[in-house]
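Quick one: structure below, then a few questions.
A single protein chain has been removed from this complex, and every other one stays in its place.
What follows is chain A.
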């Protein structure tokens, strides 16, 4: 009815395009969220793979207390805990801590550990060069395993952070992983 502007057909097409675009944007929020979490250390999320940064000078003037927590998600029956409850370390120093896991059940189980760092703003300064959380663990019935995590606390860690907590939650992913169980079994030995 108006001579200016788009015809109704064209307008509707553009609006539909916007709808499709926003639907896609909803899914795009997933990677955006992950990137933001890593970039800003939101939610205490740490990187999902080994840190590739170069060695840093050790700040011997400063000590940071790192505490370790382990807990099981609902339905997980493994015994799971750190060998040391806490350590004192210098920023820039590389340290290794072991976690013990034992499968007391009579079936093969697959577990996935999910890390979280508190306070969350420190997560971006907590670099893991090796972690059992990067892969899944497969334990035979009654089997135990010692799992290492090697990490560096970045010397750039804000000065007021004197204590860090690294918490792992262990999830039972046996059902999810059942089809590919044979392939992932190699990691447990």
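Following the convention adopted for this analysis, contacts are C-beta pairs under 8 Å (C-beta built on N, C-alpha and C of every residue); 3 or more make two chains touch, one makes a residue touch a chain; residues count from 1.
Please note the rule applied: contacts and distances are computed from a predicted model.
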Undisplayed chain, where the name is taken from the UniProt record, one of "Cytochrome c oxidase subunit 1", "2-oxoacid:ferredoxin oxidoreductase subunit beta", "ABC-type xenobiotic transporter" or "Peptide/nickel transport system substrate-binding protein": "Cytochrome c oxidase subunit 1"
Contact partner of the left-out chain, one of A:29, A:60 or A:156: A:29
Hidden partner interface residues of chain A, rising order: 1-2, 5-8, 11-12, 15-16, 18-23, 25-27, 29-30, 33-34, 37, 40-45, 48, 73, 112, 114, 120-121, 169, 171-173, 176
